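Missing here: one protein chain of the complex. Every other protein chain is in place.
And then chain A:
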Amino acid sequence: RTPPVTLAAIVGCPELHPLISTHFLSAQPPINTLALPDLSKIYLFERKPKDSNAEVPPPPPTVVGGVLKKDWLLKHRTKVPAVLGAVFRAEHVFGDPAQWLNVCLGLFVCRAVIRGRNIKLAVVIIHTGADEITEDRMIALRKRADVDAKYVIMLNPNDNSDLNQSLDRMANAFYGLATMYYREEGRRIKQRIEKKNVSSVELIVRYCFKVAVYAEFRSDWPEALKFYEEGYHTLREIVGVTTRLPAIQRLVEIKYVSEQLNFKICTLLLHSGKVTESVAWFRQHKNAYKRLVGTPEAIFLHWDWMSRQYLVFGELLETSSKTAQIFPPITLGSASKPLSEWEFHPAYYYQLAAHYLGQKRSSLELVISTTETSSDTDSVDSVVPSTYVGQFARILELGDNVDMMALTDEEYMRYAVSEGRRFRDSLEIIALLRKAYESFNSSNIQRMAALCGFQMGKEYFSEGDSSNAKQIFDSIASLYRKEGWITLLWDVLGFLRECSRKSSNVKDFVEYSLEMAALPISSDANLQRDTGPAGPASRIQRETVHKEVFDLVMEDSVSETNEQLNNLKINGDKPLQLQVDLVSPLRLAMIALVAFHEQTMKPGSLTSISVSLLSHLPCTVEIDQLEIQFNQPSCNFFVSNAQKPQSVGVTDTQQHRVETSTSLLLEPNKWLRLTYDITSDQSGKLECQSVIAKIGPHFRICCRAESPASLDSLPIWTLDDCMQSVPIKDSVLVLSGQKIIQVEEPEPQVDVRLGAFGPALVGEIFLVPVTVISKGHNVYSGELKINLVDVRGGGLFSPRENEPHALDSHHVQLLGISGPEGEDDSHLDSDKIKQVQQSFGLISVPFLKNGDSWSCKLEIKWHRPKPIMLYVSLGYTPTNNESNPQMVHVHKNLQIEGQNAIELNHHFLMPFRRDPLILSKNKQASESNISQSLPLNQKTLLIVSAKNCTELPIRLKSISIEADNDVERTCSNQHGNEELSNPALVAPGREFKKVFSVSSDKNISKLVLGTVCLTWRRDLGVEEQSASTTGTLPWVVTKQKLPDMNVELPPLIVNLECPPYAILGDPFTYYIRILNQTPLLQEIKYTLADAQSFVLSGYHNDTVYVLPKSELILSYKLVPLASGLQQLPRFSMTSVRYSAAYQPSSSSNSVFVFPSKPHFKNEASTNFRLESVANE
């Protein structure tokens, strides 16, 4: 099958032959070598004098024996070389005359031998380097050999590098000679074709073939292709023209030859990568010969031949696609006859090969059955293929002579039939189909593969190989099931059923039979004829199958009457139980829906359960007994058929309840609905698991229970147009019925109380007392679970995303659980579970007798004001029964508000009527946020006020300012951090103020003031006094950082001075001091506005200069004209240098005018110390 390879021969020097031939084989292009040890063997190449085909000048047409000689190609591939290489040793060539004569003689012999065949000659001289090379000898040698100088090759086996080169040279020379030889031969034969004087068409075909082969020898593929095609077309012309052979054999020969040519053409096309052309060619070939059927009795030969065509082409395509990975191009074939992509799948050809082989088999069987060829095998024995391709002849042995005698058609047919008998076509067909099946499957073409599988299964089945057949049928049945191809499925199941019958597999037999009987086939028409063992798919057939299988399972004793079933037995030893689960195809045969009428039930109470059964079997089935199984075995119960009381199994029904139903008839396509009461004592999930139907003594179908709500439609029946009835009458249950019911816990008889009062305050540890009081149940292995949940939901316990600066990861934290009073924690920890996490706690409750109580306290701390929901759930078992722990749960919840207890505020005050000019203030005036600045070296008052924003009174222990540890102290504050001597009570809504004075003497831009620390606790009112020794709540420290301040040196400070009060009509002096703190002269423009209530003396407007580091005092005399709180004349000034205007605030710019001189009591002011400090 490989393309032919150039053949060369070498003679002489046998020790070098392996070296040369291996090198030639690996050369590019390779050359096959015939190695002859010496000249005596050279006569093999000599042309025989008597050669009937080519030598004898044009024989009469009848003499042409056939189209192609079978061994012609073989001869050229293995026997007739294109080149003869005569190898001589150098010492012989250039040695003494005797040796030289020997060489000449050898050459002469060679030339004589090869002349008849035009074989080319080349001379190889083995030159070991020892001898002299004389030029005249070389010339003489060339002359003797009649070769060109380049075909005399020197070879030096001792020199490695040189040897390789010269071997290459030798291969090239040989190849060139061979090409020349093949070209000449080809041209010689081509001339014969062109001369047109060829007597018969057969010879043209033969010549074309030869030319093509010669072209192949020299790798001239296009030429080879051209002549193969020409030969092929010429051959087509022969059909119907030639009468050389008897009709059948003639056709056989033509087909054989065309096969050969077609094979060559396809191979060449595929090798050159022209897949599409090759496929198109093959199609044309197949179409051309498809109708050449021949005589009817020999038709099997035609099918055989067709099958072989497909097989061979499929194999060619497969190998080429494996090596080349060529994908079919987009434009397939010509426009008029497009190729489909399937013609590029080898599997397609295998499938068709199998198909034709099947046809061959059937027609062969027909021939065998009609022709009664009894015992003339001896005449067949001596028939062998003759010398021509596609011809057969009988060998006649006459003594030593062997002669070929042509056959008559009759004899040939006998031979062919007997040959055909020898082969087991089924195996061949199965092999072909398996190839196709696997190939289709590997390219994921399921349905084609299924068809191949089906055919393969049929072959196996007819061969009697049940297990293989079953395996294949099973795999393809699932595809048909999935896609709902009922008729195909029916057929496959029919085969499967027979397979299981043959292998005596009762279970499979029953399963397949039930599935078949339940298939939705309603047509009564008896259409198909070529059906499998199942018979035609019809309703009647379904009923037949149904009856057969139920006869089998219902019979008590094995029937001897039924011949078919006598190897299938069901009895007490081998009871049969079929499992029907959610994916089983037997759901068609029986499906069980179970629905509880309630979703939950109390333990011990009754509820209803509906069991619905549906069968698509064609006949009514009577069920002897139903068993309904639950996950709680105590709930299992039986339903027995009232009409068959004797058949109820009495083995284990004593423990279980048995219901009786009037009839358990399962009619086709109608729901059998049963409703029963059910109760359960065990809390938890009660789930119906399966419904087992007993039919007959030894047959049970176990259906997995399904919920109506989750009922997926039966895949096949829903596609059919049939009436769907509802499984349960209650339409709500149809949609929502579940096979699971939740059995509730018994009513808890234990109380859990949460005794929290009021809102919780941020920062304090809030105690929630929990009390467990038993009111009827003993509490065993109790467990208290505590959960904190954000009321608003979400975001409570993972605030990091929202507030990256949160100090704690939890806004509300469960700190701990303190046990009941008198019981210390260490004891609790040792043997009881106690787990506390941030928002979750678990604590075990000790055993409590009925009436006892137990309590603990939850410690919860709020970091942010936030309402939370506290969930407390107690789980316990009322009885100390280890085996059956029935947990009872009590749930309580409580919403607790978290509030900020205290709001801290602060502000700064400058000394009274003393205003520094702070430049940064002016600069930032335009901007919105003004960060406060403090003047340098000036005492500033800081007032911290703590406001109680709860509804509870709060005790305040101290307010202090603490410096941050890590920051250098930058300011001094006085009026200390001492504790209040007696904790102050702050009523709801009231404020507590404390005054600090701050001064900074360092010229730095930022002043870190520190943190306000507030120590407080919730005031318990009267209880506080009573429990003052031990039970007071711990103090809570609230801290708030004060903002950093800017400090700067004010260039100017304005001080307004006037007496604390004035008296009507009494003049007083109003001083305005302007202090220049800079080393520069300051120009000040000032204005003093008139005031209604005062008469004043002095400049209203002026421009003054204040000397560096000195103070300017402006003094005015004022006479009050009205009494009461009066506004002083308004002073305003502008610093020219800083272009900053200054206006003192109006609030500090007033004085109280008494109508007459007042009289003060001296001790009055001491009561309100705090206020007076502020006022000063």
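Everything that follows uses one rule, which is that contacts are C-beta pairs under 8 Å (C-beta built on N, C-alpha and C of every residue); 3 or more make two chains touch, one makes a residue touch a chain; residues count from 1.
As a working rule, contacts and distances are computed from a predicted model.
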Missing subunit (named according to UniProt) among the choices "Trafficking protein particle complex subunit 2-like protein", "Ras-related protein Rab-20", "ER membrane protein complex subunit 2" or "Flap endonuclease 1": "Trafficking protein particle complex subunit 2-like protein"
Residue touching the undisplayed chain, where the options are A:A9, A:I430 or A:M448: A:M448
Hidden partner chain, touching residue among A:S219, A:S426 or A:T487: A:T487
For chain A, residues in touch with the removed chain: 328, 330, 338, 340-343, 348, 352, 355, 445-448, 450-451, 454, 480, 483-488, 491, 527-531, 718-721
